[in-house]
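One structure follows; several queries about it will come next.
In this view, the complex is presented without one of its protein chains, the others remaining in place.
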């Protein structure tokens, strides 16, 4: 956990409205665990004021600029342009100064990844699942269900395939892959692999639907959540979600940035889970759906 | 008078800390008069919030990008990096979007430019004098006294020489030209040309000294002033200076952005002329002096 | 978002405030638009909902010493000192220009005493070209040791009541935000006979030049305006809308249609744009267009259907 004053290495549009940014990030290969995130400072001015949270897509090394220097360690994030911060981000180039606070958060519990694993992602919800897939002992027993509203929202398919993970693509409008919700695919896959563990990340309606399915089938589920964050380190208490057993009389709140962003579904309250980011409707949700 | 949403054409450091920026600016050759200025919007965000005023150094045309298009009309400004806005400006490149409100202000009274003319400029105070020199009927009877604290603060000498105007350079530390204040040179030149009209722009202490000299010699003086501005068009009343006859009991204030920035020295109050920009000490003054 | 299903082509943008019909809810904030003519080269004054003048007093006022303005993060401080040409010069030099336009003229005014307020109001009442008065009660009450009229509900009530007696024109009272409980002042204004309330005027603030160790404004203290203050303004407008029955005009940090919408949704019937005019002389025109587009996208055919629709 450190604050790096660093630079952008590259920044490319990988699908309309979706960008993949590589950032110089010493030590992240050693430190970052699947499911963790960074608080990213878009530029060194006071606008936007707060940092933006982004999941770590992957870490890696690239050749140094000069052969007497060590290779350059980087992370990659994938982001969708939805508002003021991401709008500025899409204009960043090689060399632009940015800041990276991280790696932050709990990450996925990897003790559970032997056996069958089903990863369910909607839109940019795929981001944290990639490092998870990388760390799964037997990729051939893992599969990833990739969903989105339309073909533009389907990202990282090739990347998962390269890991030897089976991919199932579906879109709501049928413009690529199966037509329909990714949760329909999940129900089908759970028929095949009833003992699989499920890992999900995506817009809240998808997460809710996945949770219902998993609960009804008695399947273990880990979810990665998004909440509005100010600090990212547990200091502001802005990013809480309701914990299991939460009631108005006996409220229970858990910090998404420290206890999460990955939670065991059984640790959360599902009946009346008001979701902060749900209120942020400016740019629609990450998978292109209107929440 | 128009607001152009336009782009930067070029932006180069001409002396340490001094930049010359060329901006696409249709119609300015026709509209801009010597001594006028623009309100420049540094970038299309809310930081910095207000526009920055800059004198128009010159207007011109450059070849179009494609031969079926008209030539590109531009203005040039010269600015010193002193604070938040100019710091962002120095990072701008070809194609960056900016906004230009102008041309604004009164400009120099050119009816007075036949005969001998002495232009006195300190640091970036030279900027508005260049277009004035361009419009003087007989350049051989004009001369420009260029002052600054040190050699880095001496700008645009070659440009004035190219117009056929005689230049006298002086620096306080003697690192280039004569050692001493530009006002010393002015006194000498007025001995030679006692009937000259004087035009001055620069830091307030220089302006004050020039005014004293001209008043004592009975010489006509026009000065171009800088005041803190919010609107640039006479709406906010933020940019006033004290007019001739101003007293605490019967105050008289004139708008620098509409009545000025060029004033006949005789229209201003000189005894107790508090100067707004004098309070802005962050980056020192435009000629490098500490006010 | 069921609203989106309805496909519409025209949006009614017209709103009514205290009997004044505005072609749309966008108008300039007093003191940021001069007497109208300053921005005429950049903006069609006939496109605005109304024109609001710089604050006028009985006699011309020279204003404060300089520096009068300075920039802050997302805002600016000003201590102009209410410089204005005075009511008579306004009538003869500024009104003729404004009368060329088919846009209601709202005259902002103030006084140093209750009587002075009344006198200006009476003079303005005679003018057919004036559609309404906006009474700025953020001025020091010279009779009461400089306490601002607007921070003392009793003084505010008395001043508004005495102005009310002198004019039958629509009377908008403009409140200062620098109070503990805005609802009290708002109700005082309403009870004293205001036809509408506008808020907020600037928040008092201060900035220091750390090198010279002097205030950045000659007046030491000034008024903070601009995007930085918008959340405070929205909160205050929200509170006032709940406290009074008369219409409310929202002001504070509006620079985009999105910003104006916040005020309309909490219940303002119209809004004023201030500092944003300095940033972009065309800001109000852009806001009007974007507001209309927003309604089209959301399937709203009358902007009045949007006003006060906050879901808490």
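A, B and C are the chain letters, set down in written order, and residue numbers restart from 1 in every chain.
We take it that a residue touches a chain if its C-beta (ideal position, glycine included) is under 8 Å from a C-beta of that chain, and two chains touch if they have at least 3 such contacts.
Because the structure is a prediction, the values reported are computed rather than measured.
Within the whole complex, the absent chain has one touching residue among A:14, A:62 or A:237, and that is A:237. Note that of C:58, C:98, C:261 or C:288, the residue touching the chain absent from this view is C:261.
For subunit A, the list of residues touching the undisplayed chain reads 1-3, 41, 46-51, 99, 101, 227-241, 250-253, 274-277, 279-282. Residue-level contact of subunit C with the missing chain is found at 1, 72-75, 77, 151, 178-181, 203-208, 210-215, 220-221, 224, 227-232, 234-235, 238, 253, 258, 261-262, 265-266, 294, 298, 309-312.
Heads up, the rule we're going with is that only the chains that are shown with their structure count from here on.
Farthest chain from subunit A, judged by C-alpha centroids: B.
Spacing of subunit A relative to subunit C, judged by their CA centroids, is 45 angstrom.
Note on chain placement: the centre of subunit A and the centre of subunit B lie 54 Å apart, centres being C-alpha means. In subunit B, the residues that touch at least two other chains are 46-47. Annotation for subunit C: residues touching 2 or more other chains are 73-74.
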